[in-house]
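Contents: one structure, followed by commentary.
Apart from one protein chain that is not included, each protein chain of the complex appears where it belongs.
To keep things simple, chains are lettered A, B, C and D as they appear, and every chain counts its residues starting from 1.
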Amino acid sequence: GTNQEQQTSEPQEEKEPTQETIRVASWSQPITEQTNLLVDEDKKFFSEHGLDMEFIPGAGGGDAIKNILSGQADIAFTDPGSLLFALDKGEKLKVIYNIYPQNVFNVVSLKEKNMTKPEDLKGKTIGVYSLSSGTRQNLLVLLHQAGLTENDVEIVETGLLNFAPLMQGQVDATAATDTGLLMAKEKGLGDVNVINVKDALNIPSDVFVVTEEVFNEKKDVLQTFLQAYQNSAEWMINEPEEAASLAVEYAIDGKEEKRNFEIIRLRNLSSQSELTKEKGLGALDAEIFQQAADTYHSLGLIENTLNMSEVVEEDFVPNKQ
Amino acid sequence: MSFLTIEDIRYGYGTGRFVLDHLSFKMEKGKFHSLLGKSGCGKTTLLKLACGLIQPEQGSIRLNGKEVTKPLSESGFVFQSPTLLEWKTVIDNVLLPVSLKRKITNEDREYAEMLLSLMGIESYMSSFPGELSGGQQSRVAVARGLIQKPALLFMDEPFAALDAITREDLQEDLLRLCEMQQTTVLFITHDIAEAVFLSDFISVMDEGEIILEQRIDLAKPRNAETRYGHPLNEISLKIRRAISGGLR
Amino acid sequence: MSFLTIEDIRYGYGTGRFVLDHLSFKMEKGKFHSLLGKSGCGKTTLLKLACGLIQPEQGSIRLNGKEVTKPLSESGFVFQSPTLLEWKTVIDNVLLPVSLKRKITNEDREYAEMLLSLMGIESYMSSFPGELSGGQQSRVAVARGLIQKPALLFMDEPFAALDAITREDLQEDLLRLCEMQQTTVLFITHDIAEAVFLSDFISVMDEGEIILEQRIDLAKPRNAETRYGHPLNEISLKIRRAISGGLR
Amino acid sequence: MRKIPIYSFLLFLILLLLWEWTARGMSELVLPAPSVIGETLYSGLISGYFNAHIVQTSVEVLIGLLLGSLLGILFGILMGEFESLRKLLFPYVIASQAVPKLALAPLFILWFGFGMTSKIIITTLICFFPLLENTVTAIQYTDHKKLELFRVLGASRWQTLLQLKLPAGLPGIMAGFRVASVLAVVGAVVGEFIGGSQGLGALIIASQGMMDTPLMFSVLILLTALGTFLYFIIELIEKRVLKPYVKEKKR
Partner (left out) sequence: MRKIPIYSFLLFLILLLLWEWTARGMSELVLPAPSVIGETLYSGLISGYFNAHIVQTSVEVLIGLLLGSLLGILFGILMGEFESLRKLLFPYVIASQAVPKLALAPLFILWFGFGMTSKIIITTLICFFPLLENTVTAIQYTDHKKLELFRVLGASRWQTLLQLKLPAGLPGIMAGFRVASVLAVVGAVVGEFIGGSQGLGALIIASQGMMDTPLMFSVLILLTALGTFLYFIIELIEKRVLKPYVKEKKR
């Protein structure tokens, strides 16, 4: 990288003669909850820093990581689970930003089943998106914290419309996310009990991950990018209405402004934690990642013990002014 | 009393031109009728109409007074081209008409073999049609036409692909069979002598019309003598003149 | 000097039986040769060998001393069945051999039309083969065989589906054309009189062997007189006896 | 026979009513009623919400179908003509078909980018097979009398192919084409499933994420319409191209 990015930290600077391209591989399509990443055309969070940000869609956190490993992208917007799997396979990766420090996963059951604690899940049938999904991994984490194993419950795959079998009574509970629950409520899901995984182990939901190579070679660009991303996240927190209305145009699922607003509100909540209030958005804490890695290891999801302090790079996160 | 009556029919293939127009024709029970005429004059069309395969646009076709609206499946047919099923053996091809009616009995099989040996192709019984010569294929088709001992037999140039000797043998066999079974026959041929030798009645067509109806009174049973006799030659000449006279 | 020599060939269709065995045959340049014989005796097989469509298992076939290993595409062919392309019009079917060699010129088209009118089917030029009668289809095939004015012509029962009158017309036309173009012809027919009328040489086959070779010295040009003259009848009778004598 | 459109319409109506009636007793999440879907579809069409997606998918389908058909016929010809080539290539052809495209997504993105190219390639791959098999079969079962005719006329392999085998096999090839045209729609959509930000496939994924089943069904209806349209076009072409065959063979 060149030194030009350094100068571009002044936000007023107009178009740079040379723009630095940065490709972000997401775990998803361009969706409402990532509005801040999508509205560069309007808000110029990235272009004002001389960044030409390119959004690369994917179908799952694994895709995002594969896209940076194959050089198709520079940064992965992915979940810690996928990160841990890749590390387990010996890939050299760095976590440089904590996008959502809050665990957004939960387990939802109908009120009448009277399931309120992880222990209540014993012997029950629980739906997950699929065997490869975050819902399953987080369900296992939840069970693990409660001293249960996969064998104590029956896990069935229900696909993306996982609330339908819950409403139809084909499953006792379903593992989901906060936004999933929101949509389901909108679709007439009645009174439910929600067990939040974050109460058991608050593994962050998504992080920015780069390969060691990119980490070493593009430090400046990465830092500029994180600064810009942080700005955009702050904007979304401060201007949720504006974000919601922009999402209509930029997000593939942004059909209704009202719903966009609700989603953005939830993501804004999960972007913030005690730590971010102190250190600024994106703040990383290697400890929780270590706990996550250890849990995954004891669950048998990964084979190796990982040293996460080597992976989590706290220095890149722009400090709170 | 006539058996099959065709009255004032008209037929075209949808090309605007009528192949047959105002044509009438009668067939008598148990008699052998031949159709002669230049290529393309409408013989095959008339035969298809008579057997109920196609329906006239105008006019009527009656068998024993009853309108013919679909093929008379108890009749026998030999088309101008052999049309055998390539995936069946020769004997199965011969037995096809029976197999469409009922289970094949040993008798059927024996009769089929008899017909095949009459046709001189009994040794090809288990061959597939693709392994036969052109004339052999047409003989399989003739055997298939005869398998049901039909009361009514339609044959469109069945012997065209055969040499003179085989042809004469088969003519005599055919005559014998038809006489035995009192078969009514409508026979198309280009061989005038063949027509005269076989027929009780000959009709000569030209451009969709019947231009000559000739009764043949040669004595029966007919044999080699009939074939080379003077009367046959004379009638042949007359018919020949009719056909070529039709040249307009 | 002979033009095409077939020497001591053997051929079977892989069925264990040899259809032709130790057969030799010669064709002279510019002459008309006919093959006669009972159905299934191997005429078509011999013709296919002669024209290079199939190769013998033993023996040699030479044209002007050169081994024939593939079809001589400058020759003309008329097969036993018309084999027209249903998706092409009659005139395009006739022009097919030319179109496979080069772009069709106006002259080709005119010649094709001339041939079609010789065949008496010029009015069906733009029809599709499926719209023709059996005899009309076979005439299209004859026209197709002649379109290249071939020096060597192979015809397998080309006139079998035609009435006597048309047939005689076409025989005379064919003779005239062949004489004009000095065509060497190999002609298969079941009509003995036709063979005698047309040929310079007649070979009679039986069970894969040539049992009679007959030179025909009738005066040329041959016409209606030749046809009904005594000499023709006499030769015919001789050949007829040969064919039926072959009956073992 | 003239009453078909009426019966067809009646059947459609009955099915619709049945559906409406079933859906009434169910959550919209499980099975949205046709009335609801109709509304979503209508408003989406009016507002132009679907336009970009429809265009994107249609372009992918058309290009993919074109490429796939050409390749399918080409390889069908090659593998039909050269037995050896057939033996050589067929394991790879089967591999390309038996492997679910969805599993190869990262590779497709790696090789062809995440833009339209990878979707077109997936579509091409999917269209390719029915045409290949039907062309091979059409070529191999040409009437041997006609083949003899062409041999005897000294036709080159190429001429025999173009003027005999392909025209004679056209009905079979067109059947393969009809299958391919409908599969092309599936191909493009599956391509968009793996990380597309536009197109009807991407919209399906998004609608599932939103649990917006009416939207998903609207997209499915659009896909059906696209498939039907293609099928219809191909039938039209077929009717024109196959006229002489119909003259001979159908009555």
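The rule is simple: a contact is a pair of C-beta atoms (placed from the backbone, for glycine too) under 8 Å apart; a residue touches a chain by one contact, two chains touch by 3 or more.
Note that the structure is a prediction, hence the values are computed from the model and not measured.
Put simply, the missing chain touches A, B, D once the whole complex is considered. The chain omitted from view is touched by exactly one of D:Leu164, D:Val182 or D:Met210, namely D:Val182.
Interface note for the absent chain: among D:Pro106, D:Gly195 or D:Gly209, the touching residue is D:Pro106. Although one chain is not drawn, the whole complex shows that of A:Glu54, A:Glu91 or A:Glu217 it is A:Glu91 that touches it. Touch with the chain omitted from the figure is made, among D:Ile54, D:Ile77, D:Val136 or D:Met210, by D:Val136.
Mapped onto chain D, contacts with the missing chain fall at residues 1, 4, 7-8, 11-12, 30-31, 83-84, 87-88, 90-91, 94-95, 97-100, 102-104, 106-107, 110, 129-130, 133-134, 136-137, 140-144, 147, 171-172, 174-176, 178-179, 182-183, 185-186, 189-190, 193, 201, 204, 208, 216, 219-220, 223-224, 226-228, 231, 245, 248-251. Of the residues in chain A, those that touch the hidden partner chain are 60, 62, 65-66, 69-70, 82, 85-86, 89-91, 130-133, 136-137, 155-161, 164-165, 168, 170, 301. Although one chain is not drawn, its touching partners on chain B can still be listed: residues 51, 53, 70-74, 77, 79, 81, 83, 85-88, 96-97, 99-101, 128-131.
Heads up, the rule we're going with is that only the chains that are shown with their structure count from here on.
For the pair chain A and chain C, the distance between C-alpha centroids works out to 84 Å. Each chain gets one centre point, the mean of its Cα atoms, and the points for chain B and chain D are 50 Å apart.
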